[in-house]
Structures are given as structure tokens and as C-alpha cells.
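The other protein chains are all here in position, but one chain of the complex has been omitted.
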Amino acid sequence: MIIDIHGHVVAPPELYAYQASLLASRGAHGRGKVNVSDEKLMNAVWGSRQGEKKTHIELLNEVGTDMQFVSPRPFHAMHSAKPEKIVHWYTEEANNLIARVCKLFPNRFLGIAGLPQNAEVSPKNAIPEMERCIKELGFVGVMLNPDPNEGVGTPPPGLGDEYWYPIYEKAVELDVPILIHSASCQSHRESYSLHFINEETIAVISLLNSKVFEVFPTLKIVISHAGGAVPYQIGRFMAGRYRTGAEPFEESIRKLYFDTCLYTKDSLELLFKTVGVDRCMFGTENPGTGSAINPNTGMYMDNTKPVIESIEWLSETDKKMIFSETAIKVYNLKRS
Amino acid sequence: MIIDIHGHVVAPPELYAYQASLLASRGAHGRGKVNVSDEKLMNAVWGSRQGEKKTHIELLNEVGTDMQFVSPRPFHAMHSAKPEKIVHWYTEEANNLIARVCKLFPNRFLGIAGLPQNAEVSPKNAIPEMERCIKELGFVGVMLNPDPNEGVGTPPPGLGDEYWYPIYEKAVELDVPILIHSASCQSHRESYSLHFINEETIAVISLLNSKVFEVFPTLKIVISHAGGAVPYQIGRFMAGRYRTGAEPFEESIRKLYFDTCLYTKDSLELLFKTVGVDRCMFGTENPGTGSAINPNTGMYMDNTKPVIESIEWLSETDKKMIFSETAIKVYNLKRS
Amino acid sequence: MIIDIHGHVVAPPELYAYQASLLASRGAHGRGKVNVSDEKLMNAVWGSRQGEKKTHIELLNEVGTDMQFVSPRPFHAMHSAKPEKIVHWYTEEANNLIARVCKLFPNRFLGIAGLPQNAEVSPKNAIPEMERCIKELGFVGVMLNPDPNEGVGTPPPGLGDEYWYPIYEKAVELDVPILIHSASCQSHRESYSLHFINEETIAVISLLNSKVFEVFPTLKIVISHAGGAVPYQIGRFMAGRYRTGAEPFEESIRKLYFDTCLYTKDSLELLFKTVGVDRCMFGTENPGTGSAINPNTGMYMDNTKPVIESIEWLSETDKKMIFSETAIKVYNLKRS
Amino acid sequence: MIIDIHGHVVAPPELYAYQASLLASRGAHGRGKVNVSDEKLMNAVWGSRQGEKKTHIELLNEVGTDMQFVSPRPFHAMHSAKPEKIVHWYTEEANNLIARVCKLFPNRFLGIAGLPQNAEVSPKNAIPEMERCIKELGFVGVMLNPDPNEGVGTPPPGLGDEYWYPIYEKAVELDVPILIHSASCQSHRESYSLHFINEETIAVISLLNSKVFEVFPTLKIVISHAGGAVPYQIGRFMAGRYRTGAEPFEESIRKLYFDTCLYTKDSLELLFKTVGVDRCMFGTENPGTGSAINPNTGMYMDNTKPVIESIEWLSETDKKMIFSETAIKVYNLKRS
Amino acid sequence: MIIDIHGHVVAPPELYAYQASLLASRGAHGRGKVNVSDEKLMNAVWGSRQGEKKTHIELLNEVGTDMQFVSPRPFHAMHSAKPEKIVHWYTEEANNLIARVCKLFPNRFLGIAGLPQNAEVSPKNAIPEMERCIKELGFVGVMLNPDPNEGVGTPPPGLGDEYWYPIYEKAVELDVPILIHSASCQSHRESYSLHFINEETIAVISLLNSKVFEVFPTLKIVISHAGGAVPYQIGRFMAGRYRTGAEPFEESIRKLYFDTCLYTKDSLELLFKTVGVDRCMFGTENPGTGSAINPNTGMYMDNTKPVIESIEWLSETDKKMIFSETAIKVYNLKRS
Partner (left out) sequence: MIIDIHGHVVAPPELYAYQASLLASRGAHGRGKVNVSDEKLMNAVWGSRQGEKKTHIELLNEVGTDMQFVSPRPFHAMHSAKPEKIVHWYTEEANNLIARVCKLFPNRFLGIAGLPQNAEVSPKNAIPEMERCIKELGFVGVMLNPDPNEGVGTPPPGLGDEYWYPIYEKAVELDVPILIHSASCQSHRESYSLHFINEETIAVISLLNSKVFEVFPTLKIVISHAGGAVPYQIGRFMAGRYRTGAEPFEESIRKLYFDTCLYTKDSLELLFKTVGVDRCMFGTENPGTGSAINPNTGMYMDNTKPVIESIEWLSETDKKMIFSETAIKVYNLKRS
């Protein structure tokens, strides 16, 4: 069984037209909602993505993915928009759409909740939607943005800070993992895609230099995009710990989970070796950044299943863990 | 013949999904474009608007409008968004869509160009698009936002200031009228709809207290929504002029044109009496704010054609001027 | 009997010299007070205004006004000045002067309290002076500025917000009406006079879209300058209510009172027709903006008594209501 | 003969009412002017000052002052007010009033021009008024404020910077001295009166550590209030120069002139000893801060003529220099 | 016996290298500490100062100083640096070094604690270090900076404000005097040395115009550098008090203590006469600003002992008070 823990919903234009309208009116028209039929929704997932030839389902089929976890598109999260209420409205609608897609394709998708975080606003305000998604919509995890400022102004403290404890406390209570994934970026020198990487790097270090896992020993945190720069740059963090005699960094890093959202074999191997196979879960963001065909192989970059399978030193048990077993355990899935 | 000089295009969700995507990515995906078929476009204009029962064309038919001038939805103009390039991209796409709609319904619509204005940026940057729309797309006028800051920060000087001369100069050169119409508003105490009214009030006073019409004697400026508060509050501006002996305000105001975008008979009468029938052109913003059925009459509020026709003291010539003649002259239309 | 509910005191230069001194010293000289004799004060009201030929009393006599309510000149309110204490000192002195003028001309003037509001400061701080003016100085109402920021920075929420409830609560307790009237404006594109109009427009909409009159059913609010743009632009607000099925706007607007501070017959007629004769009270701001002679009539613009009297469709009862009866009721005046 | 080089005009309340009106309207009423008769003006100078028993002339008579140089009240200079034009208008009116007072009392007063400086604006903008006062109004000097920001925001560079050269160049060309005197202060921890002292301290050090007197060898600069803290704290500046071997500070300081605006004998002696008798000119700011009666002597503090006369070690020649000779030379007065 | 109450420690470069490292790393390396041997420390005090020929001890010997109170170099206090923790770390290390120096030279130095004040942060945060220095390190006083903003942004209220009461309360409880001494200055027009003077001037006036000494009658405050400008400019403050009839300023000023940190005889005489000999304590800041040889005398400027001794009108008792007796009393020293 193949579970892809990192996917984002392919929504019809009506969702984003709804978002554009909220941003344009600053909420003056009231909450409204996304008017889209099941047929249109189904079509968006089976229909062709803008500028891509294959549909979401076809792409998953091509990989052989049985089940994908889907959350709202992060770069659309509009976490820095004001007033705060429009962020809540949009996030709720995005989550609702995901819930409908999951219902339409019950054996194909499970929901990861987008959180209505807002710049300069306590993450506490996101908790009601967090609960709604898990308890009412049946989602299996949540996605947390370490920088709701989206690259401007003074960002909130790093994820190791008590500022974020309300989210951790609720995640522990609901027993769901948190996927760390930043959103858009308004800086003139970082695209949102680069911001993902840099924010993940900061997130890993902030968490591992904090008391978060002492305070919340059962907290499950998954770092997107294979941990940003940290597995590659791990030596400098190891040295710091050796110097002070604290817990070796190469052990600390194993408190986190990582997706395998890298698109090259060498990097995947580095990831597995560095953090351990048992801390990695198959994740592709497919369709997404990696959905381009490598002209040398004729395959989509984000079809990393054969890539992982081709790593000789991984045992069958390793691969099973990566492709499904760890996800089943971490996300409390019932074994089908 | 009935010409409605103040309409905004009814676009398919793909336009706004495009906009949402630009806002989300801050342009990191490149310019892209709106992918929408002629069929879908046609459907958007004939198809039902979200939450409204009648289509754009049906609504115009109900009024008896032969020709409507359409511009991008102002509250979607995103003039305060950054980086500037995404405002240009969106505005161009919105204008392109209008051009396609005009071509699909050649006897029904004429284009008014949205301008890619941007907060803290000279209006000069909007001139290439202004030229493209008039010269290449065949539009008959442009729409100017006096507050590209959209209600936050320090707005640019009033429209009477030399800051705006490049736009006036180009409008005179192209011989097209400028429709004054603000866009969205991010203030927490003014909706964009209120901002329209207040900005128009400021615009009229700024223009009439300036040298703009001395410097550009052939400039044609049309104030949306019947001039904001000014016709109603005209007494206080008249008094100011009487005190100093300057040109009477009741004469100055006749340098401007006004649409009739009011939805009550008393107000329309006040407008005609105050600025003169010959300075008014039929305009409804239909479908838009006024597209709600008055339960007392069973008619759409923005169907003001019968309202104007019912004003007894207006002569047939007056009505002709209002409904078409003045627009034909001001917008240089060929008489069909 | 003719009651003019909207007048501002004609003060001797000593009041404004006192203000200038506070602004210059930022209060370093202590509170001090306005030193001016009764004779000088009397002379200011009977003496010639700067640049005008007639005295305040003469102007009222010319109109035939028996009683005028006077408050401090709004554009002098200095609400955005710092430190806060100098605003309190000035406002108290201005109110004191009004109290003295009312005592000197007991059958001619009644006081409306200026409130010592200050930018970025809770309106609560104005309550002690509000009480002093009503309880100790015998004033019959208060004047509230919806924008103590005076056009710069981030203004406080609209008048519908709970932010303002302390003022409403106290007004209800004291059973006095609140005249909504903004003060100066530091924006480079709005004069204070334009700001009046725009702020009144915002005030009306904010109040009528809020729960203020549910929470304070006996609250009496009077909008200056005949409601800004709202009576003229009423159609767009009616449409919004028809669309949602909420209370019709044309009914909601009748929760407010309006002065008749317009200077043209057509506009006055529109006001009466739109909000109802029973919600209008004669008000002229005389002497003030309208105190200029219309060369076509040879009369002061703000002498609107004959204008109102010339409206044929108003009954005698209507006129009585406008000229005195409603004010007597609303302001709890004893019938002389 | 007694010449007091540091006085400020005693103006009637109309000047400050004019100022208050400009500040209140932000110039919306246009320039206007101060309407005050010669009689009233005369009365202001002979009439009693607010809260003081003696008139300006009586106070000068009491001292025995034959001639006083008068400038606008510095704390009223409103240099940080916006828009800039109201500062120009007020300053011009204040200077005009001084010109009228000088004409009314031709043997008693000579004018020192207030400059219309404005925060964040080049001092160049003050030059036309500087020229007008000297060339047209017959003034004998100008007063320069080193901090037109009035204690908030980022002040301009110190007086030693090239930023100020246009003023120095014009002063040299017109051959008039510059009196350094700051204006109001909006800081919450410095009154304007303290700000005077601190700004003078900064001014002296900035000038003496600069190349100003190399570039403008004939420039005449007079420091108000006896140089702030510098004569008292001179040791620390002397030490700095001894350390580097630069020109001794006790010599450098003699490039400046100082008024004697101190109110105690010990301090006056320190001043004379420190900067040299020949660099000091009698100045009292009378009436002003020092116009209070010392209960121990029964005399006004600012009547420092007998105090200076009582300094035994000063020769008659010294005293003559202080009381008149130096001023006659520095200000190019004709010997009467 | 000669006690110099105003000295700053001569530290080895390791202290400042430590500081530079904290500023550079923003604390990322953790607290660390200054690694310097007793030998090096001893050498710094006996060894030659950078660019000066004589050592600290030699300079004191030259003066004849028996005991000096030493605090951290104020201009190095880094009070405006962020994050706050690095200011605490540096201050603690600086105080630790002082404690070590005092121990190495037990009959020569006593410690005055630097306080870890920080811009925009309550002075309360400095209290633990204040207690540590007095109770554990045996220091005899503390040094308070009235402007931890170091000349930028909005400084805290003046020292008369309740904002500072926690420090006063603790000083009273610990029975130690507070030396008022500002730190660095980031303004582009004031060096830190000028800022000292201006801040002391503000401090004296703020304290004497407040209720501080009513609330804390046993509080002992010492003003550095002989009170800034106040003793010299005392007349203007006396006049203000005479005008209102409040406590004469010349009495109020005697609630404070002053050091004699002036370097010229005339100024020292003015100080003694103005505030009274009994409020003055010998202080030189040696080595420091005044450590330059006056070429006219061949003596160090800050060797003011012979200068004071040469003042003929001072009695032997006066001199004793200045040189030791008052300090012994104020600082609770045991008479050796």
C-alpha cells in the first residue's frame, strides 16, 4: 500500500475566485461561500489541471499511490491578509472543499486541516477550526505555518517558543500530527518556494533547541520537504552539541518526522541515512512543484516511488515503513 | 437607443482564480494567463451570476439597454497589492477578457480600460496599458482610481494635483473620457462601497479647486455614482465661492460629467437640477450594488430607465441626451 | 418659535490665543485660563466677526432665530494634539466661555458641550467633562467627533462599535442628544469641511449597520450637515438591505435625527422626503460656512428659514416640527 | 546707552488667534491676515501682559533699556506644524507685527526676523522671508532654530553641517547676525525651556567642531541664554582639544557671541570670565521667563542691569561693551 | 583622606572583546564569560591605558586619591542593544570584573554597580543585578541611566515619573545612593559626552519638579558632571518658582548631591556657591574625558584636587566635606 502524506487539494477555480473576492472586498459582502457542484468538484480532481495534462487522480495512479493526504494549497493560505475574519472564512471553505473531495473519493484522500492563522494574532484563534476539522470533518492531521507574517514585518517566535504551545496541546489532545509547512512569502528576495525551505530549516532548529518535546512528549511533528537544509547541513549542528556535551544532534533530530518530498535519489538517500528510515514517510506534493517531466527519464520528478524503490540498501521492511507503515501508525489509520 | 456608461464585466471564476493565484504566489509562477474558453466566457455573461437569478444580458434586456460600457470590477482592482507587476498582469488579463467579451457581443458592450495603478507608484506606469486598451483593444474610455492606496497609508494628492497630469495628458491625446471610480478599501471603518462615495466627493472638490481644466481644456472627466455627496451638499461649496468672488461653484461643477448611478427618483431629480441634464449620462453599474429587487415595486433598483422616464419635467430631448446622445458625443461613438 | 440646533460660539481672540499658547508650550506653563471680561465676551457676540459685517446676534435676528444651540468651533477642537491634557484644558475653557455667553444671553443661546476627545485615547476620558457641562453648566447636549485622529494615522472604529458605548451610556443616563460632528483634518487631500461630510457618511452607515440602537433604544443621535452623502446616495444602501431581507434602510435611517444644515432648496426637499420631516431639526451653523451672501438672492446662504418656509408641500405642522417642536422634545426644553 | 539684544514681541491675542486658526484649519481658509489696529498693537506693548502687572515698555523702563531687539516668541514658532505653508504665513504675520511695533516705537525696538523653518524641510525655504525682513522691514538680525523638529522624530544635522550653509551664506551676504534660539518642544520629558538650553549646548559644540567659521569667516553667530551648558562645562571640551593638540577650545569659543540671558550674578561672572567680556551682549528676554520678582531682592530676575553693574572687576569699558558697544558693532547700528 | 566618587573601571581588552562578541552573535553562543586572569586584571589597572602614559593607579596617586568608586564605563553600557539578555550578561561581567578589581586593590577601589537597563523595558528588570551587586559583591552604590534608549526612539519618562519608582524603592531599601549617568548616544548630532550633560540637565529638572523626594524622603541621588547645565542656568528655574510661589528652586536643588566633575576653577566655584558645599562630593572620572594635560599648567585637567584646594573661600571643613566626609556619610562608609 502506498500512502502519500503530503498532497494539496486540486480545487476548482470557484474556491480561488471566492478567495479573490474576500481579498477584494475585505469581507464587506459577508462570509458567503463557495458555490460549486459535486460534479465540478469531481471534475477538478479528475479534470485537467491548469497547464498540466494529467489529472490529480491520473498522476496518483501513475505513481501507484493508494491514498493521499490533502490539505489546502499552502501558498494560497493568505495568512498575512487582513481583516482576520477573511482568513478564517477562506480556510473554512478550503477545508470544507477538502472534506467534500474526501467524501467523493473516500478511498483515495484523507484530509489535513489548513489552519486559519493570522499575522500578529495568537495561534489560539486557529484552534476552533482545528477541532472542527478533526472532530467533524474526520481529518487526520493539521498543517502549521511557522510564519503567518508571510515574510514581512516581525515574525512570531520560532516553533520552540511557548507562543505555540496552545497548538501543541490541542494536537496532543486530539492525537493528530502537525505538518510544518509555511505559506506565501511577500519578501522581494524569497519566493514562497524558497521560503518553505528556509522556514523549515528554522523550524527544525528552533524545535530541537527547545523544551517542546519535554513538555509534550507525545507530540508528533512532521517536517515538510525533508527538513529544509538541516539533514544536509547537519554537521554544524552536531558540532555545536559536541562542544557543549548536550544530547547529540543526530539523536535529537530523530524526535521529528520528515516527508520524502525531495526529487532526487542522492538527496533521498542522504535523508534516510541522516534521520533514519523510520522517521520518514512517503510524501510528494503531487501535483505540485515536482510535477514536471524530467527529460532525461521521461518521468515526473515527483514520482519518487520508483526512485525510493531503486535504493538498494533499503530493505523491504524499510520501504514498507516509508510507503505506509509509519504513516498508518503516526496518523492512527485503521489498517484497511 | 439606450447606452449605459457604467457597467463592470461579469467574468468567469477563472479570472479571479488567476488573481488569487497572483496574490498568493506574489508572482513567483510568472505572468501566466487566464485560461478560459469563449464558450465559458459567453456563459458567464449569459449564465447566472453567483446568487443572482438573471444573467448579465437578461438584466440589460430587462432594462432595455442596447449598449453598455464595461470595465473591470473596481473592488477587484488590487491596486494596493505588491509587487507592482502582479497588478499589471491582473489588469491586463481583466482588460483582455473585456476585449473578448466585447468581441463576442459586439453590439452590446464597449470596453472601459482598467488601469494598473499601484500604491506609492507614479500613475505614469499605467500609461502603456491605457494606450494598449484604446489603440489595440478598441476601448472607448479609461477608469481612474483616485486612491490606489485603497484606504491605508498616505494616499496620493487629490486629482487636482500635477501628480495626475500624465494621465490627463494621455487622455486628451487619445481623446477618451476618464471615469473616476475608486477600488477596494482596507480601512476598518469604510467598506469599498462607502469609499467610492467619499473618494468621489474628494475628487470633485479637488478637481474643481484646481487648474486642471485650465491646463487641459478638452479633458473629459466623468464622476461615478452621481458625484458622491457633492450635488446634495452643493450649498456649502457655493457659499465658499460667493465669499471670495471666484467662479460660482454651480458653474464650475458643470465642467464635469456625471453618471446617473443613483437608485431613487428624488436623488436623480436633484442630480439633474444641480449639474444640468446635459452633464449626465445614463449609468447603472448593472449588475452590481443596485441589482436587488425593491419589494415595493418588484423591480430591480438599478433598472432606473423607467424612473428617469417618469420624471415629468424632463423633455424628450433631455431624456435622449441622458440615455444616449451625450455619451455618443463624449465617447466619440459612431452613430449606428 | 425658531430654534437653530447647530451653531458654534463666536469667541473673542483670547480663547484662540489661549489655545495657541497651549499648542506652543505643550502645556509647560500649566493650565492657566482664558482671561476675558464679560464686556469683551458680549462684544464678541455683538461685535463684528473678523471679515464679516454683521454680528452673531444680528445674523440670528436677520434669520429670526429665537434660540441657538452653540458648541465650540469644531475645526478648533485640536483633538489630535498631544499631550492629552492640553485638549482637556482647551475644551473646558471653550465650554466655560459658552456657559458665560449663555448666561449673558439667557434667552438666546443654550450650550452643546465640546468633548475633550483625543487621538488614540479612549472616549471614556471625555466623560467627566460631559457630565460637568450637562450637570453644572446646564448644557442641553454634547457634540461627538467620530475621528479624533483628525484624518491621520489609524482612526478609531466606526460609531457602531462598542468602543463608543461609554459615551452612549452616559448620554442615555443624562438624557441628552449627541450631535455627530467631526473636527479638523490633517490630510493633504481633504479640508476639514470635506472631512465633515465624509465622516458623517461613515457615521450614519456604521451606526445603522450596528446594534447601537438595540443596546441603547433611547439614545438620541443627531447627524450634522443633513447626513453627509447618505440621503442622496440612499438607493445603494436600500438595495443592500433588500438583497438580504434585513430591515429596509429607508426605515433604519429614521432612527437618527438630522439637522437641516444644507443651503439649497432642492437638497432640503430631498432631505425631508428621504428621512421624514419629523427627523429633521432646523440647523444652520450660522455664522459659519454658509455665511456668504448669494449674489442672486442678496441673502445669506445660511438663512434657510425662508427657503424652508417656501417649500409648498410642507404643512404648517411640518414646519413647526422642523423649526422648534422636534428640538424641544429631543433636547427636553421647557416650553417658554 | 542700554541695548537689550534678546527680547520677544508682546503681541495682542489676535496674532495667536490667527495662529490657532491656521493650526485648526490646516490652511483651508487661505492665508488671511491678522486684523489688529495700531491702537490695539500699541496697547499690547503698553497694556498689561496676561498675569503680569507691568507693561513691556514699563519693564524696559524699569531696567533702563533704551533699545530692545525683538523677535517672535520662539515657543510659538510652530516649526513642526504641517503643512509648511501655515508656518510661512504665521511667521510672516509675526514679523509684520514686529515691523509695525518697531514703527510705532521707533526709538525703542528693532526687529529680529523669525524664520519660517519647517521640520524635514530644507532651511533654504526660509531665505525669502529672511531677505524680506532685512531688506524691506529693516530688521537687524535673524533668529535660527537648530531643531525645527521641535523635539520629535529625527532632527536635522547639527549647525556645523553643510545642511545649514544656505542660511549662513545669506546672513553673510546681508551682513546680519544670527541668534541661535530653539522653539517649542514636543518631547514628553523636556519642556521648551529646557530644550532651549540643550539645543544651545549642542549648537555650540557642533559649530565649534565644524568648518563653519573657516568657510564663512565673517559670519556672526549669537548664542542665546549664555551658551546653554557650555561655559560651565567648558573643562571637558578643553581637555578634548588638549588631547589632540587642536586649537584650544577656550579660544574657539570666542568665535561666537553670547547674550547675557542668565539671571544670577555668579553665572554672569562665569560667562564673562569664560568667553571674554567682548563676546557678550546684554540680553534679558524681558518680559519672559525671567520676569518674576525675586522675593529676596524685590527686583525682577531679568533686570540684570544692576547685577552686571555690580560686578566689581568689570571696567567701565567692559560694561559699555556689554551694554551697547558690541551690539552696535555686531548689528551695524548707527550710533544715535 | 581623598575619596573620588566618580571613576570608571579600567578593564582589559577581554571585557570589551566579550562585549563585541555578544553584540556580534546576539547571544547565539550563550552567556559565556570573560576569561582573564588576576594578573592581567591587575596589569590593566597598573598597566598603561591605551594611548595614555600613566596607569590608573599612578593617575590616582598623582592626585592623591586614597579611594575611588568605580563603575563600568558608561558609554560601553550598550543599554539600547537587543536582545535584552546580552545587556544583562555584559553588565554582570563588567560588575564582576569590578568586584575582582576591588578585591585586588581593597584599599583603593569600591564598586558602583552598572545596571542592566534596556530600551523599551521596565527598569524593574535591573533590580536583581542591583541586589546582587550590593548584597553579594559589596558595592556601595548604583549608577542609573535616564535614557536607556541611548538617544534614539521615544525615551522613557523623566526621572520624576513613577516609571522609575521601583529603582528608588530598592535603593532606599538597600540604603545606597544612585549616581545619575547616561550611557552612549546614537543621535547623529550629540556625542555621548554631550548627551551626558543634556540628560543630567533633564534629570535634575524632572526630579525637582516631581514628588520623588516626598515619596522617598531618604532617597540619595547624585548627579554626575556637576549637574549638567542647571547650576549655571539656575536663574531661569528660580524665576519659575518665584512666579508660582512654590518652594524656591535654590532650596529644592539642595535635595540632590553633585559630584565635582568639572575641570575649571570658575565652574567649580559656581557649583559650590549654587548648590552648597555640603551637597558636593569630589569626583573626577579619572581616567576619562579630563585625563589630558593642560599645556598651560602641565597638569592633568582631571586632577582637580589642587584646584579645589586653591579656592580661598572654602574652609578646611568645607574641603573635608568635599573630599571625604560627605561621601563617607552618603555612602555609609566605615571610617578607616
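Chains here go by letter, A, B, C, D and E, matching the order in which they are written, and residues are numbered from 1 within each.
Just so we're on the same page, contacts are C-beta pairs under 8 Å (C-beta built on N, C-alpha and C of every residue); 3 or more make two chains touch, one makes a residue touch a chain.
It should be emphasised that the depicted structure is a prediction, and the values quoted were computed from it without experimental measurement.
Although it is not drawn, the missing chain touches A, E when the whole complex is taken into account. Of the listed residues A:A24, A:I112 or A:I202, the one in contact with the hidden chain in the full complex is A:I202.
Only one residue from A:I234, A:V277, A:I308 or A:I322 touches the chain missing from this view: A:I234.
When the whole complex is considered, the residue among E:N61, E:T154 or E:Q186 that touches the unshown chain is E:Q186. Interface note for the absent chain: among E:P83, E:G138 or E:G153, the touching residue is E:P83. In the full complex, the hidden chain is touched by chain A at residues 154-155, 157-158, 187-191, 193-194, 197-198, 201-202, 205-206, 225-226, 228-229, 231-236, 238-240, 242-243, 262-264, 266-267, 269-270, 273-274, 289-295, 301-302. Touching residues on chain E toward the chain that is not drawn are 12-17, 19-21, 23-26, 28, 32, 35, 50-51, 73, 75-78, 82-83, 184-186, 188, 191-193.
Keep in mind that, in the parts below, only the chains that are shown with their structure count from here on.
When every chain is reduced to the mean of its C-alpha atoms, the one closest to the centre of the whole protein set is C.
Counting C-beta pairs in contact across D-E and across A-B shows that the higher total falls to D-E. For the pair chain C and chain D, the fraction of shared interface numbers is greater than half, so the two copies use mostly the same residues to meet. If you average the CA atoms of chain A and of chain D, the two centres end up 69 Å from each other. The geometric centre of chain A is 57 Å away from that of chain C, both derived from CA atoms.
Chain geometry summary: the mean Cα position of chain A and that of chain B are 43 Å apart.
Among all residues of chain D, those that touch two or more other chains are 188, 191, 193. Taken chain by chain, the contacts run in an open path, each chain touching the next and the two ends left apart.
Applying the touch criterion to all chain pairs gives A-B, B-C, C-D, D-E.
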